[in-house]
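One structure, pasted below without further comment.
Note that one protein chain is taken out, while the other chains of the complex remain in position.
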Amino acid sequence: MKVKYFAWVRERIGKAEETIEPPADVRTVSELIAWLTAQGEGYAYAFEKPKVIRTAIDQTHVQPDTAISGAREIAFFPPMTGG
Amino acid sequence: MKVKYFAWVRERIGKAEETIEPPADVRTVSELIAWLTAQGEGYAYAFEKPKVIRTAIDQTHVQPDTAISGAREIAFFPPMTGG
Amino acid sequence: MTAIVTVRVQHEDFDTAAEIAALGKGRTDIGAIVSFSGLCRGNDHETPISALTLEHYPGMAEAEIMRHAEQAMARWPLQGLTVIHRFGRITPGENIVLVVTASSHRQAAFEAAEFLMDYLKTNAPFWKREETEDGGSWVEAKSHDDAAAARWTK
Partner (left out) sequence: MTAIVTVRVQHEDFDTAAEIAALGKGRTDIGAIVSFSGLCRGNDHETPISALTLEHYPGMAEAEIMRHAEQAMARWPLQGLTVIHRFGRITPGENIVLVVTASSHRQAAFEAAEFLMDYLKTNAPFWKREETEDGGSWVEAKSHDDAAAARWTK
């Protein structure tokens, strides 16, 4: 699946997007965040406060317990500051 | 003192302004309205529902029990509908 | 920087864009500009309206609006405020009134604009007469406008 990162999540990980293949037991958004956290220092820094991170699946806001199965694009980002 | 009339108060009385000399025992706005009501048919029609009438003394909104002594200009008009 | 308060009562139309631009021009301390334009509608009731005639109390109208503009300046942290109210004959689609507020913060700009519009609807000395095919009639004051204005005295 395709993963996108925005704002300081993007800066800390050091890339704007990538394709990942998490193992089958990674079922929810929060499980995916935990798995990503273990992928390296930048990931650990980006996700150090997982409660702050917002997630969208296929461009729709979702919650930490939302299942990720079937997702084509998952995006992680800080709280939004538009307007 | 000078009296001004606006909107349908003006139309019913048939003039926009005039100078009046009410007797000394006419002390408040409501007493002046009562006195004007007796000045003719147009006045009676304009002031037939005195509670609806708004009054300004020297261009400031006032209440029916406000004293009229010292007033240079008194205006009578319907509820306002600007904006 | 200074706050600019402009109040105009005039027959001539106004340029909403120019008024908004004038408040923001050359400044970098304004975060939010809210504008309210009140327009003459042609379809207020079953009978189409061909025009409105706005009568006003010259002198008192300007003074009363300025007094309320100053109240708004005291109540909200505004960096600029413009109120323009037209009088005379106005046809459907034309401007009647404009309020523009500028502030660092959006809530202040919104609230001050609503406060001034609620005031103008209920307490500024203007009276609207509608012109229709069968003649015309004075617009009656609306109780929901009084209720809207009352919320600011709390």
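As written, the chain order gives the labels A, B and C, with residue 1 at the start of each chain.
Basically, a contact is a pair of C-beta atoms (placed from the backbone, for glycine too) under 8 Å apart; a residue touches a chain by one contact, two chains touch by 3 or more.
From a predicted model like this one, the values you see are computed outputs, not experimental measurements.
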Of the chains that are displayed, which are in contact with the missing one across the whole complex? A, C
May I ask which residue of C:Val34, C:Met60 or C:Ile84 touches the chain that does not appear here? C:Val34
Touch residues of chain C, complete complex, unshown partner: 15-18, 20-21, 24, 26-43, 92-93, 104, 106-107, 109-110, 113-114, 117, 148
Chain A, residues in touch with the chain not shown (by the definition above): 4, 6-8, 10, 56, 59-61, 75, 77-83
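Going forward, only the chains that are shown with their structure count from here on.
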Rounded to the nearest Å, the gap separating the Cα centres of chain A and chain C is 48
Where the centres are mean C-alpha positions, what is the separation of chain A from chain B, in Å? 72
Can you tell me which residues of chain A touch two or more of the remaining chains? none
Going by the touch rule set out above, which residues of chain C reach two or more other chains? none
